[in-house]
Every structure is written in C-alpha cells, then in structure tokens.
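To start, the structure under review is shown below, and the notes come after it.
With one protein chain withheld, the remaining protein chains of the complex are depicted in position.
Moving on, here comes subunit A:
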C-alpha cells in the first residue's frame, strides 16, 4: 500500500508539483473558508464595542475599552478560523506521514541554501503567522539548522502584513497589475529569505551539516482524536495570546496616540464643531482635531525622535511611527496610518479615502521603500518573544533585530534610490 502511494507522491517528476498543488489548496481553503466566520466575528466585536460605549460612555474609559482593547483583540481573534484551518491541514499532512515525503523531496533544493529538508514546514507556516512557525521549527534537531530557519521565518510575509501590501499596491500600481505585484512581494520575500539562509550558513552558523537520515513512516489514516486534540490546543493558545499580549499592546498604542491631553485645544474644537453648519463640516473638523492632537501625542514624539534614521530611505515621521507601532503587531501599521492621515481610526485596507490620501501625500519612491521595509523588518512583539524562547536566548533576539533591520534598511535604501529614477 505504502509502496503504491509513494510511487505517485514521491515521483521524480510529479512529486513536487503535487506538493505545490496541495499547499496551494490548503492556502485557498485557509483564506476562502476562513473568511466566512471572520465576518461574523468582526460584526460581533463591532457590536460589542458599540454596546460597551453605551455602558461606559464616550469618555476615556469607554474609548480605552472599545477603541483600544476591543478593536485590537477583535482584529486578532478574527483570524482564529484561518489559524484553525491551517493547523488542521498541517496536522493532517503530518499524521498521515506525508510531511516526511515532502522533506525527502525538498531536501536537495533546501540543502543548497544551507537549510534542512525539514525547514520547509516552519517556513510554509510562516506565511500564515510567525508564532506557530517558530514553534514548529522544533522538529529540527540540529541547533544550527534550527537557528538559521528561525532567523529567516520572518521573511515569509505573514497574514498580518497583507493589509499593508493591499493598501500600498492599490494606491500606487494600476489595478490590472496589482495582483502580480502582490505575488512578486511574497516571492521576493521568500527568495531573500533563502539567500539570507545561505549567508548565515556560510558566515555565522558554520559547521558540519546535520546528516539527513530519516525514517519514512508508513502511510496511515489519521486519528481523529489526535487531530482534534492538536487543533484545540492550538486554538486555545492563540486565544490566550489575544487575551493577554494583544490586549496589553492595544491599550498601550491607544494610550500613546491619545495622550498627553490638551484640554485647551479640545475645548476650542468643541466650540467650532458646535457651530458647524453641515455634518460634513463637523466630520472634517473632527478629523482635523484628531490630527492636531495626534501631532502632539506620545506616538508623534516617538516618531519624530527617530525620523532622522529613516530620512535616507525616504520615510517621514508618520511612516516611521507606523512602522514602529507595527512592532507591536503588523495589523497596527494600517490603522496607525489611518489615524495619522486624519481619517479616524476606523480605516481598513479597503477604504477608498485612505488610499487616495496616501496616493496624494506619499511619493511613489517612499511607498516602495515602505513596502520593502515592512517585508523584512522585525516580526511583531508576540512573535519576537516566541523567537527568543525557541532560539533559547534573548541574545539571539538582539541579533535578529540587527539582522532584519540591516536587511530591511539596506534593501529599502536600494529600492528607494531606484524608484527615484523611475
């Protein structure tokens, strides 16, 4: 039986295409099927936010809970269906014995870049989210192979970076090319990741290769109980992260963008809004007020203090602070940009307004530089903490920070200069 299946699945010619199609289907399923309950969860959190504001009022407490805590946690819980489907698929592939075959098929290719055949599982998972990707790198027994894999997982663009790409590609490229550019971004990230692995293998984590001797398990039907157990544990861990870390980070960002308070400015605007003739004028005044207050918030202070470092790659303080808030979670990049360009916090990648403002206010070359920086810089805080745990030392997190920042800055610089001449 195993022999017959192997004749197809590890076929010299068809083996890799079959694997590519299987993975493609898994991703299609993850995003297509996952988007259905996603809308319900989104609606639930929006409704809950409205309800909370009716209880706690529009003041600081209501805003902290609804705009800070709830919108932050909601944005993460929303991805639970995708995560569950992805892990279900990976658990299925693992328990049937197919993963060992893929490691067999890909080892030759990966070996050339200093990676191990088994590295592919964490790398593929990295396109979903870096946190489970770092954890799944445990399957690599050799410490150096595992470290190289851990260092490049961040270059596989995770799901949370997608809104940033969709926003910028939509704003700066013609519609018929947008899909191709998006595809190019993902491929380029993976390619740079492979080259970075080669570099690390040659200069940093030198040493003898781990021999690739692996038992190929017989194919077997997956145990439902085992798969159920794996998926449930993954789901609980994910929700735990949302309820603890994301909760704290969202409230922090909310605080930094809302404080310190300037009662005089607020009073002045309250008067103007009171006197405004049309609803339109009211909204534009409210937006203007948010903008003025934001220019004086802690977040702006942080952004302006580091502006100089990003000037050579064409980024102003607003883009700088968006990148910095993205260190907490990549989802925050787009919502920060929305706030900063004075359109209120309820902006997602599909809102026409933000797209147009960005088109007008950000030069093309700076946009290119921004996209490249997002592709390669440090993963979010949750992922970074998991990285430190999995690599075994916070020392490696410092290395990761230096490594990713240098690559991101360097490539952004090149991209920016080239785009300037285009």
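Some notes on this structure:
In this section, contacts are C-beta pairs under 8 Å (C-beta built on N, C-alpha and C of every residue); 3 or more make two chains touch, one makes a residue touch a chain; residues count from 1.
Here is the rule we use: contacts and distances are computed from a predicted model.
The chain that is not shown carries the UniProt protein name "FeoA family protein", picked from "Hydrolase TatD", "FeoA family protein", "Peptide/nickel transport system permease protein" or "Acetolactate synthase small subunit". Only one residue in the set A:105, A:337 or A:378 touches the chain that does not appear here, and it is A:105. Checked against the hidden chain, the listed residues A:214, A:281, A:309 or A:402 yield one contact partner: A:214. Where subunit A meets the omitted chain, the residues involved are 2-3, 6-7, 10, 12, 15-16, 100, 103-105, 107-109, 111, 117, 211-218.
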